[in-house]
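Data first, discussion second: the structure below is written as structure tokens.
All protein chains but one are shown in place.
Our next item is subunit A:
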Amino acid sequence: MAGAKSASVLCMDVGFSMSNSAPGEEPPFELAKKVIQKFVQRQVFAETKDELALVLFGTDSTKNSLDQDGQYQNITVHRNLMIPDFELLEEIEHQVHPESHQADWLDALVVCMDLLQTETKGKKCDRLNISLLTDLNTRASSEQIDVIIENLKQAGITLQFFLPFPVEDDEESGRDADRGSPGHPGMGKGLSEEQKSSVDIVKHIMLNLDEENGLDEIYSFRNAIEQLCMFKRIERRPMAWPCQLTIGSCLPIRIVGYKAVTEEKLKKSWTTVDAQSNKKDDVKRETVYCLDDDNETEVEKDDTIQGFRYGSDIVPFSKVDQEQMKYKHDGKCFAVLGFAKQHTVRRHQFMGTQVIKVFSGKDDEHAGVALSALIRALDELNMVAIVRYAYDRRSNPQVGAAFPCIKKDHECLIYVQLPFMEDLRQFTFPSLENNKKFTPSDTQLSAVDSLIDSMMLLEEDDNGDQKDMFKVHHIPNPAFQRHFQCLHHRAVSPSTPLPPMEPWLKAALECPDVIAERCQGPLEEVKRKFPLTEVEKKKKLKTSAQIFGKDSGEPDAKMAKGDEEEDYNLADIAEGSVTSVGSVDPARDFRTLIKKKSLPFGEVCQQLTRRLEQLLSNKNTAYFMKSITCIQAFREQSVKLGDANLYNGYLQSLKTSIPNRGLEVFWDLLVQDAVTLISKDEVKGSTVSKTDADQFLVTEEKKKEAAAPPAEDTGDVDDLLDMM
């Protein structure tokens, strides 16, 4: 692709009249300088190969190649044609000042033309341009104007004017009102005589160069700054991808694909440098490998091989083998697998990050006809082609859909990638429509309706044309804009902190003012009609591992009584509504229930013992620990409430059943934790003396008869308890 680049000359007036301005307005000089800065910045960051020269006129000195016999005075070629860089930006910042002479702007134009012609000799430039920034406040000798126009035309040089004021089609600037504020800044007290005559010359030149749109190339400084604010996107040219569309084995159509839409990425990435020297070479990154042992023994890279996980297995699989065994295909392809109804390929199934437009092969009329037949057939039948697409031999093949697209001036297929089975995740969502809880009422619906009305971004103007107020694809990627803004700032003023976001960028991302204003009312209405309350974050449900882990490990015997109150409160909040003794944390549920007093004490105790029996029937240490916690809770609450009978009764019957149920291990644990009967000393109503209570745990002989429920099976226990 031969580089098609452009060469342009920025020609700026620095003469004394440029510093004049109406009070409260920026002088034209400053505005013009800003335009130039923005423009050069754009070029620098866009990294184009376009070359740029800078010519100043109205300078105190003279430096140009036409300087002869007092002709072409006060015109300085500040910089010859070359790729712009930060040096140029700095020069503009520090070396371009308002000066005290005036020069003929037509003379300056001639200097620029001469410069362009001599310096582009032998270079391939597809576009030559001169941008003139001036207030036109010098008398211009119009004698040679036709020669100049002729030369411009011959050399193919385009012209742009940047003026402090707007120029209208009409002589009367009365139409100004349509376009902007009545008194455009920069107009000051109106135009001077020189300016008026110059404007006529400018119009004359521009209309001669391009009858239709010549005046479109005259900008006001303000407009220009706004437009130039956006950093130009990095230039890319379409890259053709020639291939063949095939249907079956014997119907090929020559095609060429172009990437139509894809997300732009920044070309450059950050490199890491040393903070002191700012040099990349001073920093080295190194990756070492080490075994997963206590010493983290390092191993050489050469002593490692490549492997893959296959589920829990690790499979050594060298690169060579992988290459040998990998999926291979024949390369480049755009083969139709079949045709499907358009509505079966849904937008939400689109994959990938790009859209490709497919046209017929270059300069191939017959392929054009064949492809057109396909496009039209698909369009008329409302079908899409499902195709296998492979960019080349090295890339992975895709499955995708080619939609027909018929525009006024062209037809093409639009290819989008579709998912593979592996990519899909089947999610089901509970229905919103059929859920009575969430069905909005009619008044609620109408509130939303009027919100939509007020926030329609598409408006019909007087002519019945639709006007889009928020064209997303006209907004430059804000990330890039910000990125370049910060880079530029850092480059020109290295030691200052980064600037805030530019106001225009912020504004560009917001809802248009008209809409924002218009929707206030409907929004208030929506707010009233739809109560929205933020839910306080609840504690997450605990996983079983946590719960079991905690319960078994806790030193239960040491549960300090003082802490209990707090414990309860926390438990209350966490559990919300405990209605019965559950199996997850029966002890806590038990305590909570007793505290809430919603159920009689006896009932709660019964629930607890039922759980206990369940837990004990599973002879597992973790369950034993849990059971002990339950018994401890049972005891503690009984003591607190001064009712020892249920507890003592249960513990005694438990003891008798130990041998039958083979729960000796559990009993040992109980003994260890010294969980015994409640004695008279603790609760007055108890029938057990202190010594009896102490003795209770010691006598663990298997002499007791099976008086208590001979529970073999948990089912039976349940039944017995049910009868209680």
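We take it that a residue touches a chain if its C-beta (ideal position, glycine included) is under 8 Å from a C-beta of that chain, and two chains touch if they have at least 3 such contacts; residues count from 1.
Here, contacts and distances are computed from a predicted model.
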Per UniProt, the name of the complex member that is left out, chosen from "DNA helicase", "Aminotransferase class I/classII large domain-containing protein", "Transcription factor IBH1-like" or "Sodium/potassium-transporting ATPase subunit beta": "DNA helicase"
Which residue of A:His94, A:Lys121 or A:His410 touches the chain not shown here: A:His410
Among A:Leu215, A:Ala260 or A:Leu599, residue touching the chain not depicted: A:Ala260
Selected residue (touches chain absent from view) among A:Gln68, A:Thr304 or A:Asn463: A:Thr304
